[in-house]
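After the structure tokens below, expect a handful of questions from me.
Apart from one protein chain that is not included, each protein chain of the complex appears where it belongs.
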Amino acid sequence: MDFVPFVLTVITASTPLLLAATGELVTERSGVLNLGVEGMMLVGAIAAFAAASATGSAILGVLAGAIAGIATATIFGFLTLTMLANQVATGLALTIFGIGFSALIGASFVGFALDPLPKLNIAGLSGVPVLGAIFFGQDALVYLSFGMLSAVAWVLTRTRLGLILKAVGESHDSAHALGHPVILIRYGAVLFGGAMSGLAGAYLSLAYTPLWAENMSAGRGWIALALVVFATWRPGRLLFGAYMFGAITILQLHAQGWGVVIPSQFMSMLPYLATVLVLVLISSDRIRIRLNAPQCIGKVFHPAQ
Amino acid sequence: MSARLAGAGIRSLTFIIQTLGGSKMKKRTFYKLIVGTVAAGLTCGGALALTVKTAVAQTKVGFVYVGPIGDHGWTYRHDQGRLAVDKAFGDKVKTTYVESVKEGPDAERVIRQLASTGHDLIFTTSFGFMNPTLKVARRFPKVHFEHATGYKRDKNVSTYSARFYEGRYIAGVIAGKISKSNRIGYVASFPIPEVVRGINAFILGARSVNPKMSISVVWVNTWYDPGKEGDAAKALIDQGADIITQHTDSPAPLQVAENRGVKGFGQASDMIKFAPKAQLTAIINNWNPYYVARTKAVIEGKWASSDVWDGLKPGMVEMAPYTNMPADVAKLAKEIEEAIRSGKLHPFAGPIKNQSGETVVAAGQIADDGMLLGMDFYVQGVEGSLPK
Partner (left out) sequence: MIRLEPRGEVSRIWPLLTPLIAILLTLASGVAIFSAMGKDPGLALYTYFVQPVSTIYGVTELLVKAAPLVLIGMGLAIGFRANVWNIGAEGQFTIGAIFGGGFAIAFHDSDSILLLPGILFLGVLGGMVWGAIPAYLRTRFNANEILTSLMLTYVSILLLNYLVHGPWRDPGGFNFPESRIFSASAMMPTLIADSRLHLGFVFALLAILVGWLLLNRSVIGFQLRVVGQAPAAARHAGFSQNKLIWYSFLLSGGLAGLAGVAEVAGTIGQLLPTISPGYGFTAIIVAFLGRLNPFGVLLGGLVMALSYLGGEIAQIEIGLPAAVTGLFQGILLFFLLGCDALTHNRIKFSIAGRFVRI
């Protein structure tokens, strides 16, 4: 197996997971559980594809994906934060809505092709043997996924905003008592989650497989949600989780090509089983896990209380 | 203020949907132009007979789809067939469809709903609808049922399927001529006879012109996941395949071939738009003539239960233009196509040996439909073992 093409394939498979999971991590850190990632991804994917094919501009496509993600997340935010609706059910309803809405808009885009998102050539180094293509020759969204993850890690650990966000997620009542605008912070976190899911969708329809077809996310939103839990709400582990999941998915496809005789269904189980196994291994440290899980996740906050 | 915002929101939503409706309308008119010319040719014979019987009540034809019509694959092609029926009969026929019907408990309800609301002819277009179709058919003896890809029939249940393997054999011949690495990458969905038959036909075609050819198969365990299908194609290319072919629904593997500079084949539809430099040809599912003919039979009262397994000859399987290959290969492909169509060549003509070298079809023999229908072995040249 050639190392470089393998890594390149893993990067494309992992990037949509990392993008969406980074957004959801922030949302959940603020104490809100949005199970509508799959729906937001699909709306982002069709918006990006529609905008890119209408304008011919990949940048506008990516932007449209993010905006569509934000718009979809706004519905969720309004219902759960203003109308105090149940977060779990509203998130699932958002997925149903997103599948339907994206299919309706996408009906006139089925069968259209786009040029894939251009690969960059950073500092002219993408031609350097072995490492060039991996480190300097990716498309913009791959770099963005790393950039956003680093930014989130930095904000969470090094800034006042991060402290407030975590405080809101830990105990909204205490945060409120301290004078922090709980609802506003949560709106921000939910919309950020929407934007990142929208970008993940844009990555699907512009870079991963530059086309639109109904339900093309094929469950990746759910994997992204699971990865946030896997990461115990920490950015570093999220990176590890997304790339581990991507790598095992690709590895099992390669293994089949080598002629491994295990039934393919069992090969396809590997990424899921490996995620469970690794989670079991890293979860034994009870205290650290408890410190990381936002205590207020999924709970309704009454501002007047 | 919020109320006004909400009002504006609803208005803009309405606007968006109206605009969409409008653009859809335009597309449909455009489509009518294309299909109209094709269908007019197809049915000009029947049209004469039909105009005489204008007093006949409207015939209702229902379709049950397993996926969304926007999948650009299996279901999309069936819906093109439905539109051809619309076009061919105009007001005499009303077609309806239910999409994304999951195999399992929902199928029987949907089929029965169609049967009990005055549909005269119902097409159920996925293998998993077989038993529900038969069950409903027993309850509605006057309704005509058509089940795709199954093997159980009844007085009012026909089955139909297409010999896609004929197209795959031609694709194999082209691959055998073009490949430099002698290695084909095959992105496969599920190990069912239909898919196994396609793999075997492909390698038989390839080896007929180049005995060194081999096929490496990756099962993705889904009919439809563009990302995963594309990833499987990448893995196969990384392992040395320079021809990619697929038995899954999306154009993703072909797009990967285009980006990686190898060649590939379209599936179900002509996918040249997705891979202008990579698509060699495409095996097109064309249900249009069959759907039009069966509807006509119902209108004329001549429908009878049948088992149809058509290929290139009646046009249920079509080949997209042969592109991106030297002229002599294209010429050969056309000759093979013609030979299959005329019956001179059968893709599964002996001698055929299975992987362990046993002869399964002797020289001078042809695999019968029973063997083809239940095919559960690989022929020589396919790597790996068939999951059982």
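Chains: A and B, in written order; residue numbering restarts at 1 for each.
The definition used in the following text is that contacts are C-beta pairs under 8 Å (C-beta built on N, C-alpha and C of every residue); 3 or more make two chains touch, one makes a residue touch a chain.
For clarity, every value in this text was computed on a predicted model and none was experimentally measured.
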Hidden partner chain, touching residue among A:Gly56, A:Gly100 or A:Gly236: A:Gly100
Contacting the left-out chain: of A:Val4, A:Ile67, A:Ala85 or A:Leu163, that is A:Ala85
Specify the residue from the set A:Val37, A:Ala66 or A:Ala226 that touches the hidden chain. A:Ala226
Those residues of chain B which, in the complete complex, touch the missing chain: 1-2, 10, 13-14, 17-18, 21, 62, 68-70, 96-106, 108-110, 113-114, 116-117, 127-128, 130-131, 139, 151, 190-193, 221, 373-376, 387-388
Spell out the interface residues on chain A facing the chain that's missing from view. 75, 78-79, 82-86, 88-90, 92-94, 96-101, 103-104, 107, 214, 222, 225-226, 229-230, 232, 263, 265-266, 268-269, 272-273, 275-276, 279-280, 283-286, 289, 293, 302-305
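Here is the rule we use: only the chains that are shown with their structure count from here on.
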Whole-Å gap separating chain A and chain B, where each centre is the average of the chain's CA atoms: 34
Mind listing the chain B positions that touch chain A in their complex? 17, 20, 23-24, 27, 67-68, 70-73, 76, 185, 191, 216-222, 224-232, 234-239, 250-252, 255, 259, 269, 273-274, 383-385, 387-388
Mind pulling up the chain A residues that touch chain B in the complex? 1-2, 5-6, 9, 12-13, 16, 103-108, 110-113, 116, 204, 208-211, 213-216, 218-220, 249-250, 253-254, 256-261, 263-265, 267-268
